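Working notes for the structure below.
All protein chains but one are shown in place.
And now, chain A:
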Amino acid sequence: MKRRSIFLNTTAMLGFIFLYAPIISLIVYSFNKSKLVTVWGGWSLKWYTELFNNEQIMDAALVSFNIALISASLAVVLGTMAGFVLSRMGRFRGKMILSGWITAPLIMPEVITGLSLLLLFVAMENMFGWPAGRGTGTIIIAHTTFCMAYVAVIVQSRLASMDETLEEAAMDLGAKPSSLFFLITLPLIAPALISGWLLSFTLSLDDLVIASFVSGPGNSTLPMVIFSKVRLGVTPEVNALATIMIAIVAVGVLAAMYQMRRQTKLSSGQE
């Protein structure tokens, strides 16, 4: 094997440090005994117990997870439909508008998305009384809206790379379009759906700006609570919370990667 040069090694090291140093320091300090975030006082699990006893944070976490679960699932369903239509229906009236509308949330500043959704919800409430007030429901709608854009893009690119003769073969063997979709297309794009779901889940869990616009009283999400707490000064509890969230996301990402690798192995013989 070729020896790697010192330059390459250094670059790699710097990259890793730049990416992971903040995360590692955060994890380490979450086990800090000291009350001061920046002073090391020995190992302890005390902030984790404090965290689990902090009702405000635990409630917010529950709200956030609920919202993330529901909106990721809705986004996968809607996004898959949109991606499927865009890549399989050929040319149709309004395709440009649809694909533009799909990609808009990806490039629109979150502040604009949040504000426009808030205005929409208020207008809708005035016109036909739904959604009554703002809370978990409106956050779910908002998150679904921007997450499905990501899912649609992922599904569309997966479908574009998929061998279309597989679908023709299924039709040829007697599969009607509906059973074709569930028996052939869906299993083959499943990895894209899983990664789309995981991405949506993390995006929703992470979102502060849009949620701030469309949430109501008593429905603060976790990022909103953390943000308001940090304004009053960082507590070690937040470090512990962040560590748990990193662990969850890491497990999710690893699972998605494993799934993707298994699927590419499966279909590599075909493509």
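FYI, contacts are C-beta pairs under 8 Å (C-beta built on N, C-alpha and C of every residue); 3 or more make two chains touch, one makes a residue touch a chain; residues count from 1.
Definition applied: contacts and distances are computed from a predicted model.
Engineer: Refer to UniProt and select, among "N-terminal half of MaoC dehydratase", "Spermidine/putrescine import ATP-binding protein PotA", "Gliding motility protein" or "Sugar kinase", the name of the complex member that is left out.
Structural biologist: The correct option from "N-terminal half of MaoC dehydratase", "Spermidine/putrescine import ATP-binding protein PotA", "Gliding motility protein" or "Sugar kinase" is "Spermidine/putrescine import ATP-binding protein PotA", the UniProt name of the unshown chain.
Engineer: Where the complex has a chain not shown, which of A:A60, A:I102 or A:I184 is the residue touching it?
Structural biologist: Of these options, the touching residue for the absent chain is A:I184.
Engineer: Given that one chain is not shown, which residue among A:L74, A:L118, A:A170 or A:A211 touches it?
Structural biologist: A:A170
Engineer: May I ask you to list the residues on chain A that touch the chain which is not drawn?
Structural biologist: Within chain A, the residues that touch the unshown chain are 163, 165-166, 168-176, 179, 183-184, 187-188, 265-270.
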